[in-house]
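Here the complex is missing one protein chain, while the rest keep their positions.
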Amino acid sequence: MLMHYFDLAWRNIKLTPLISLLMVVAIGIGIGVTMTSLSVYHMMSADPIPQKSEQLYAVQLQTMDDGQTWNTSDDVPTQLTYIDAQYLMENSPVAKRAAMMKSGAAVHLDKADSAPFIEDVRITGRDFFSLFGLSFLHGEAWTQAQSDQAAPVAVISEDLAERLFQRSDVLGESIYLDERSYEVIGVTQSWQPTIKFYDVNNGPFQQAEHIFIPFSHIEAYQLHSWGNTNAWKNEETRSYAQFLNSEMIWLQFWVEINSQSQLKSYQQFLMDHMLEQQKLGRFNRKELDYNLKTVNEWLGYNQVIDPDNKILVGLSFMFLAVCLANILGMLLAKFLKRAPDAGVRRALGASKRQIFYQHLVEVALLGFLGSLVGILLAQLGLIGIRETMSIYVGIAKMDWVMLLISPVIAILACLLAGLFPAWVVCKTSPATHLKVQ
Amino acid sequence: MLNMQNIGKLYQTEMVQTQALREFNLTVNEGEFIAVTGPSGSGKTTFLNIAGLLEPYSSGQYMLDGIDVGKLNDNQRSDLRNQKIGFIFQGFNLIPDLNLFENIEVPLRYRGIKAKERKRRVEHCLEQVGLAGRARHLPQQLSGGQQQRVAIARALAGEPRFLLADEPTGNLDSLMARQVMTLLEELNQAGTTIVMVTHDPELARRTPRNIQIVDGQVADFTLYQGGQSPRVNPQKPVEA
């Protein structure tokens, strides 16, 4: 019977091409607008590292004196000082942890025909790769010894390897970062989380870095952050050594914690560190404070979803409601015009329910057709967003979840709009339409 | 076959109440062919709608083939209609978007009959009404008489035991009307019970039993025994 309803629905759609087209376009526009903003919202709010988001914690320490404020909800700075980051990295009670920051360099091959270009560089601990699940195509991360000696070694992504050498297996090759020569010891597979959750300083939708070098290089080569460096205290920081020992806040820190007991001991570790530092005159405050936030807590805390996008999603759904009211009106007109047919069918033995279903199937079919138009329009909308906002390249797109959910939303919305008209048709007494046509 | 006792039907609108039928009593036996006449607005159509289970009634009792119709819900009434009753309308009421085959198929589908059996029955019915080979035509490609024959075929497809006809020849010229009437008579001979509403005295005269509805009641009926020649109805039917 269902197939028969589909057959009837398709015929009816063909019989009233204009009004059907209008309805499909109306649903299409509604779905197109809604899916455009919803897709962006979906990508913005999607878990960027679902397999580990509950084990990864961002570490924050309240380093500021009492009375100082920060632009976070709890006034705790989002980044760490070099002293703290360095200590947490070297004395960690848990295995996987990494301090990190974004820097950058002119990348070239020291050949006449190699034009230098600018690339972001992530300066971090060797655990960065296993923490965030980057996999190596060739080679591996630097060793502890290499890190201790600040050896000039680098891990690069396959994309950069291709760009520089037109191949991915480039272990042992030299690349130049500024005037320093580095040996490539590892090549990672392309890696681009939808949200750059591990460092939201320059906006959460930046591209991931393609070059990774050991954390020890910061001190060894006097490197500066290309992210944010903030001060809350007036300090003499003219020399680099002074800068490193200052209360300047400029480093991110992540740990992997796999159990409740590990979490406990890590919390204790942080408290101990702060108490120890208090003796040295730092952490000048009544109550010590720190944060350990999982990836999703961290993203919420940093408010990565643009409020503009939330507004757009809200308005789009209201827009969809207008489209539905519109469709409802058209369906009512269309179905009432065909009510005599329903009357004949009733006289021939169709039950109310059968008439009701027949009309709902037609509505669902219209919804499905509309969703096709909608998906097409949403793609155009997303292209428009990417053109307008270059950093949304990674998130202004439809993943398969959104692609599948579009027809579901469209069909459900249409069924909602179709309930009333279908009910009106099926409850009409069949006798009214039979006497004279 | 059909037994109505003290059936009343009250139409209620915002402004007025209309008593369409009151204390309406009628018994129709298996195999009968009855013509129902009566002035416009007397309640003929209401009677037909109630008899065909298209409308509920306000009071009284209606037994169809031993079943108390008043106790059925809408779905059961639909099923009963589908299985036992065939309709023929003055306006044919063919579904314009479906071709002949599909039109006739409609009641069979609602009965859940398999495609193969549907095909057999539809073809048989089309043949019965003399329209074999035109299964793929659309209703508007046919003349009025042909359309009514399709409507009859559709009514027959479900092999109903009870046929309700509402002015089946009202929209046809006299030649066509006679053809349709002949078809109905043949069906009756084959055992189908037929109730036909008409205001054509000529047609009414051809049926063995006539009843007249006046002011929502059976005003007068004359029963003819088989073999006897029909008597002229003592009261001339009022033209609608």
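Going by the order they are written in, the chains are A and B; count residues from 1 in each one.
As a convention for this text, a contact is a pair of C-beta atoms (placed from the backbone, for glycine too) under 8 Å apart; a residue touches a chain by one contact, two chains touch by 3 or more.
Definition applied: contacts and distances are computed from a predicted model.
Chemist: Please identify the absent chain by the protein name in its UniProt record; candidates are "Glycine--tRNA ligase beta subunit", "MacB-like core domain-containing protein", "Sensor domain-containing phosphodiesterase" or "Cell division protein FtsX".
Modeler: The missing chain's protein name, per its UniProt entry, is "Cell division protein FtsX".
Chemist: Would you mind listing the shown chains in contact with the chain that isn't displayed?
Modeler: Per the contact definition above, the missing chain touches A.
Chemist: Given that one chain is not shown, which residue among A:1, A:15 or A:106 touches it?
Modeler: In the full complex, the listed residue that touches the missing chain is A:106.
Chemist: Could you tell which one of A:206, A:294 or A:326 touches the chain left off the display?
Modeler: Final answer for the missing-chain contact: A:326.
Chemist: For chain A, which residues lie in contact with the unshown chain of the complex?
Modeler: So the residues of chain A touching the missing chain come out as 19, 22, 26, 29-30, 33, 36-37, 105-106, 116-118, 178-179, 234, 238, 306-308, 310-312, 315-316, 318-319, 321-323, 325-326, 328-330, 332-333, 336, 381, 384-385, 388-392, 420, 424.
Just so it is clear, only the chains that are shown with their structure count from here on.
Chemist: Looking at the complex, which residues from chain A come into contact with chain B?
Modeler: By the definition above, chain A touches chain B via 1, 4, 11-12, 15, 340-341, 343-354, 429-431, 434-437.
Chemist: Which of the residues in chain B come into contact with chain A in the complex?
Modeler: The touching residues are 45, 49, 52, 54-55, 74-75, 78-79, 81-83, 87, 89-95, 97, 106-107, 109-112, 154, 158, 166.
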